[in-house]
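All protein chains but one are shown at their positions in the complex.
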Amino acid sequence: MNQDAHKQRPLTIHDKDGLRPNMWQNLPLFPERASTIAGHVDALFLFLVAITIFFTLLVAALIVVFAIRYRKDRQPQAQQIHGSMALEITWTVIPLAITMVIFVWGAAIYFMESRPPKDAMEIYAVGKQWMWKFQHVEGPREINTLHVPIDRDVRLIMTSQDVIHDVFVPAFRVKADVLPGRYTSIWFRATKPGRYHLFCAEYCGTQHSGMIGEVVVMDQAEYAAWTQSGADGSLASTGEKYFQHYGCATCHRADMAGRGPNLVGVFGKPQLLEDGRTVSADETYVRESILNPGAKIVGGYKNIMPTFEGQIDEDGLIALVQYVKALGNGTANVPVPVANPDAAPYPVAPKPEPQMAKPDNNTPTQQTAPAAPTKKQGPTAPSGK
Amino acid sequence: MATAATVPEKTNYLNADYGIKSWLLTTDHKRIALLYLASITAFFFLGGFFAMLIRLELLTPAGDLLQADTYNKVFSMHGIIMVFFFLIPSVPAVLGNFLVPMMVGAKDLAFPRINLLSWYIYILGGCITLYAMITGGVDTGWTFYTPFSTTFSNTNVVLAAVGVFINGFSSIFTGLNFIVTIHRMRAPGLTWNRLPLFLWSNYAAAVIMVLGTPVVAITLLLVAFERLFHFGIFNAQLGGDPLLFQHLFWFYSHPAVYIMILPGMGVISEVICCFSRKRVFGYDFVALASIGIAVLGFLVWAHHMFVAGISLYAALVFSILTMFVAIPSAIKVFNWTATMYKGSIRLDTPMLYAIGFIGLFTIGGLTGVFLAALGIDVHVTDTYFIVAHFHYVMVGGMVMAYMCGLHFWWPKISGKMYPEFWSKISALLVFIGFNLTFFPQFIVGYLGMPRRYHAYPPEYQVLNVLSTAGASVLAVGYLLPMIYFAWSLKYGPDAGNNPWRAAGLEWQTSSPPPTFNFDETPVVTTEAYNYDEIDNQPQEAEVV
Amino acid sequence: MSHTDPRSLQTHDTGESVELPHSHGPTTKMFIAVWIALLVATGLTVLIASIDLGALSAPIALTIATIKAVLVILFFMEIKYQTKMTMTVLLSAFFFLGLLLCLTMADYISRAWNATF
Partner (left out) sequence: MDQQHETATMGMWLFLVTEIMFFGGMFCAYLVYRYNYFTAWDVGSQHMEIKWGAINTVVLICSSLTMVLAVHAAKLGNKKMIVFFLFLTILLGAAFLGIKAVEYTNHWNAGEVPGLNWHPSELGNADPRHVAIFFSLYFCMTGMHALHMVIGIGLLTWLLIRAQKGDFTSEYNSPVEMTGLYWHFVDVVWIYLFPLLYLVSHHHHS
């Protein structure tokens, strides 16, 4: 098979046989339906298609009938009609009623799409020009391919390293912009094993159309095996290494004696701030507190933490967020403070360290990614190996 | 060229004065309209050229005709030129400029010199944008989204933004002129409820131009500043919020869609009434629907941002408000249809275009409801479904209406008739070509093909080939009128003052009209579209 | 109205042409009074700014600014002596500016609510 760049794009579910794609080979007219949400979206879509066909045909039929019936030859003199209040009200109220039904229906689906189930498994995604990086909580990292288990709620927590991107999986009918500087999320529950397109749907520069990949839906057991093999420690454990490396444990001690708040059991709980406000300790809050510690100071503490803006990249932030999250539900080791906290009064910005091992290709499935970037920007944490 | 030798050739706005200077320094709204016509046509074909490049590229999934960067510049320039330099000024600046003063029975617009200035500003903005294009192009898309435009693009973003910024003032001045003219210069007896619907809709569009354009102007200026001086207003890396740019951008750019479509709707109202020989059905509702669209149009912008990261609750608010804006559009469509009922219908070329408009606008409008429905928008936004939808509204709606208006008022503008046969062929080609081009895009969009893709998965190819085939038909449909309009200037038969026996003050003066439009100030005694009275009069208008 | 120039012909039945109240137009004395009021308001707002009013300081500063703006618009810009139309034009600008501010803020304020409910 030809190995031209464009042929390296993931094959669709239809051409597993590896044949050279032929224009006429498959002509889908309706997208694959492979998530629980897809059915809801399609139902409303088809309802709207029906409405559109009805009104378009109604108007078209009336115009054609009038144009024939009242053509000048047959009707030399027009019959003047000024209007009809009854008709005006009819065609104001009926469309209004229909659109209100559509609004409620559409909003219900949107709420469903926007609210991940509480126990959804989480996968982190980082977009950058022009690739997708996915980080599984269990440890595996992948590029442009996303492995997910079937019949489980999966929530993607996404951010961008540069411009706005957008994760779009047509077969799941989900899409959300991926923004620099904050986390957005989507969730889905895949219902059919297979490989599905993953597109960047927000224009992001030169290789926008190359920023595509695939979602591989696997059996749950298969997925579990996949995450185990070749993984080098969970994301939280990577985060723990970052935590130690950056000296976070100096102040954020588990014994309440630190200069900073104890982070055990914090995640997901409301936090009372110094200025009296309360915020929920979610991913965005943890991220902000690392980059801009002064923004929301927890009650009883001083604004002494230095910013880590520009020092930790998005991958590192994700690991730290996951570690704090794991501290929240007690699945991670509590931070161990350095021997003498006073010896290191403030955490200092670390020097760049040797590169962290890139996500390797010995994950169970084949990587379909383009060549991974060789240079990694910014300081990185010690290798997890 | 007068065929009737007994009638001495009348001085009109075209032959009143000769020479380049008499055109470039004119303050006659009709001549300025023709200046706009020429420049807008040039931009239309330039934008069309880019469209053809896009369609050719998408013939194959591999992305092998243009390089990715070139393709991105091509669709960006297509969008910028078509939106800012063709669609927005088209009906207002050409037909509106020509007709608004005549329809109100005035000699000219309220501020003739500002009108000329607006054309020069348009040309200046256009030249800067063209310069940006020639010296490397711009690849941000017409939406200039940050932080791509402020930080990451390596192209002439500042120049292009400044070009669009300057062009905005042309639009502002046109709108300002229309509002003042319609308010203050109406002929005796021309009350608001006797106003032709073309004036109502241009008035509504002018309100949007005046209120909305400055916001996009400052937004683009901030983008330029941010790019030049590395300020941090919209850049997330510097703590800014890219969504703020989107809010400010769409605050104008959504209503801008109504700047495009409203004057077009006005054209359709005029033409449907004339060729049905009837008063418009439900005048008050059609007129108020224009104002309703203009006002509601300012309340719906964030429906462009349902997946962009706005809050759930804001999305709900903007979704329901967007639903409301569908209502006045529906009212218009139904009233136009009802106007044809029991009319005495002739299917001349303008009427063909008008009917085509109603059909395509209905589809365009109804697919807009898909996008207002939150759950569906998530799937179809940023795909070819969107592309198809807004082309149905803008090309199927606005451009059809513009062509309709050109064919309807060409006898008044030029004094000549174009060949009816060829114009009907062209109307037919446009209609067929348009549907062939854009209908497949609804399907490929729902399948999931994202917009602005240079290469795409192979299973989308058949639909893209269909689309490209349609585009070539469409191109022929648009080129034909160029030829026969030009032909008619020299060889076309004299049209007479009122070839359609249409109502409206503009038809009461000679064709082409004299420089100051009317020999004596007209006085209006009836409501608009008094076709019963016109048809019961002896047919003196037929005599040339 | 004895104009022969059709351009300046005004319809009689639109009710827009209001006779200008020439009789009691603006006077120099009034301008000086407004000017003094503006200066006093400026002094006041600077003075208040040095007092800690907590959350109230911004609203108070903006209220004073609005009073000053209204004074300028009514008397210096003579909108008081113009047709109703002029006032309508001006108010429509503030209306649409309000829409821009309110609907944009609706997004920002409610973003924090996403997590709740």
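Per-chain residue numbering starts at 1, and chain names A, B and C are given in the order in which the chains are listed.
Note that a contact is a pair of C-beta atoms (placed from the backbone, for glycine too) under 8 Å apart; a residue touches a chain by one contact, two chains touch by 3 or more.
Please read these numbers as outputs of a predicted model, since none were measured by experiment.
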Omitted chain - touching chains that are shown: A, B, C
Using the touch definition up top, pick the residue from B:Phe111, B:Trp192, B:Trp422 or B:Phe516 that touches the left-out chain. B:Phe111
Which listed residue, B:His183, B:Lys342 or B:His379, touches the chain dropped from view? B:His183
Touching the absent chain when the full complex is considered, from B:Val83, B:Ile172 or B:Ala204: B:Ile172
Listed residues B:Gly79, B:Gly137 or B:Gly240, member touching the removed chain: B:Gly240
Name every residue on subunit C in touch with the hidden partner chain. 3, 8, 10, 17, 20, 26, 28, 31-32, 34-35, 38-39, 42, 45-46, 49-53, 57-58, 61-62, 64-65, 68-69, 72-73, 75-77, 82-83, 85-86, 89-90, 92-94, 96-97, 100-101, 104-105, 108-109
Residue list for subunit B contacting the dropped chain reads 110-111, 114, 172, 176-177, 179-180, 183-185, 210-215, 217-219, 221-222, 225-226, 229-233, 238-241, 244, 247-248, 251
Hidden partner interface residues of subunit A, rising order: 292, 294-295, 297, 303, 307, 309
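Here is the rule we use: only the chains that are shown with their structure count from here on.
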Closest to the centroid of all CA atoms, by its own CA mean, is chain B
Of all chain pairs, which one counts the most C-beta contacts? A-B
Distance from the CA centroid of subunit A to that of subunit B, rounded to the nearest Å? 38
Cα centre of subunit A to Cα centre of subunit C, whole Å, reads 46
Residues within subunit C bordering two or more other chains: 114
Pull out every residue in subunit A that's touching 2 or more other chains. 114
Any idea which subunit B residues touch subunit A in the complex? 61-64, 68-69, 72, 139, 141, 145, 147-148, 151-153, 236-237, 239, 242-243, 276-279, 281-285, 306-309, 312, 315-316, 319-320, 323-324, 326-327, 330-331, 333-335, 337-338, 340-347, 355, 358-359, 362-363, 366-367, 369-370, 372-379, 381-383, 443, 446-448, 450-459, 461-463, 465, 531-532, 535
Subunit B residues within the subunit C interface of the complex: 105-108, 183-192, 211, 215, 243-244, 247-248, 251, 298-299, 301-302, 310-314, 317-318, 518, 520-521
For subunit A, which residues count as touching subunit B in their complex? 4, 6, 9, 12, 14, 21-31, 40-41, 44-45, 48, 51-52, 55-56, 59-60, 62-63, 66-67, 70-72, 75-84, 87-88, 91-92, 95-96, 99-100, 102-103, 105-114, 129, 162-164, 166, 168, 170-171, 173-177, 179-182, 184, 197, 199-210, 212, 292
